[in-house]
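One protein chain omitted, others in place.
Moving on, here comes subunit A:
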Amino acid sequence: MTVALVLLTLLVGAWLLAVIEAWLTTGRLRPVAPLLAGLSHLGRESILARKPDRLFFETAPVLLLVVAVLGAAVLPLAPDLVIADLATGALFLNAVLAYVLVSLIMAGWGPNGAYAMVGGWRFLGQLIAYSMLIVMPITATAMRAESLLNSAIVESQAGLWNIVYQPLGFVLFFIAAIALAFRSPFDLPTAPGELAGGVDAEYTGVRLAVLRLARLVMVITLSAATTVFFLGGWQGPLLPPWAWSLIKTLAVAVSMLLVGFYLPRIREADLLGWCWKLGIPLALLNILIVGLLILVVP
């Protein structure tokens, strides 16, 4: 039951995100269009590139989808609406998200195409840039909760949400989450208009449908993670807990989209520079501030 509800939430979230994205881009609200586009991919040819690494090529889209779903499985949407509230939930989320890199390198390597390979290698550099900014803010939230249970992290924010308690961590995590989901302005591995689609370039038909679904679900998973770690999870007045989780998750997802709409794509060298020269010192400062706050204000 819980599994079905969480999966349904992910699918509905992905669908809403696709509708909103198309609405922002074209100015037309067409709720059925993403479903039709997905169905039409089933009827299209799914071409296999010449001399591919078949194993990597086939594994990449499936792995990305599995990663997104497993990441969402440890995030509580309501006190009892979580598939597996692991004792090491926050750590498990990090471990799972590391496989995004594996999937994208596979997608780049697999088809034996130049643009795809460039996209795949680019994401390796991107991981080195964003990765620390994912794990360090999560550690700071675990410090406050004294636990790696994701539900305990939510409950620790009962009095004051982490977005107020550690705003620095929220901003860093939010930016790093966009980079992890490789959405604009950090869409270096796909880079439409520059890499001809990059890692997406050689995927067609049903494989492309799975890849696109995985990207959308990934955004929802990361938005849900932002909600759990920084926005107080299911907490809120009047409405039932699951409704608050849904509202907050969608709000984060849409704000991720909006950030991408108004910023140009950043160069890989610049991304690395900003993350290491500004981001990581700030993330360490965030841990220090949170540590002092915990000690000084009991």
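Everything that follows uses one rule, which is that a contact is a pair of C-beta atoms (placed from the backbone, for glycine too) under 8 Å apart; a residue touches a chain by one contact, two chains touch by 3 or more; residues count from 1.
The working rule: contacts and distances are computed from a predicted model.
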Ask   = Quick one: the chain not pictured, UniProt calls it what, "ABC transporter permease subunit", "NADH-quinone oxidoreductase subunit", "Vitamin B12 transport system ATP-binding protein" or "Hydrogenase 4 subunit F"?
value = "NADH-quinone oxidoreductase subunit"
Key: Per the touch definition above, residue among A:8, A:24, A:42 or A:239 touching the missing chain   = A:42
Key: Sole residue of A:33, A:128 or A:251 that reaches the chain not shown, by the stated touch rule   = A:128
Ask   = Which of these touches the unseen chain: A:33, A:62, A:81 or A:254?
value = A:62
Inquiry  = Which candidate, A:139, A:235 or A:255, sits in contact with the chain we can't see?
reply    = A:139
Task = Would you indicate which residue among A:84, A:158 or A:239 is in contact with the undisplayed chain?
result = A:84
Query = Residue-wise, where is subunit A in contact with the chain that is not depicted?
reply = 3, 41-43, 45-50, 61-62, 65-66, 69-70, 73-74, 83-87, 90-91, 109, 111-117, 121, 124-125, 128-129, 131-132, 135-136, 139-140, 142-143, 146-148, 196-197, 201-202, 205-207, 209-210, 268-269, 272-273, 276-277, 280-281, 284, 287-288, 291-292, 294-295
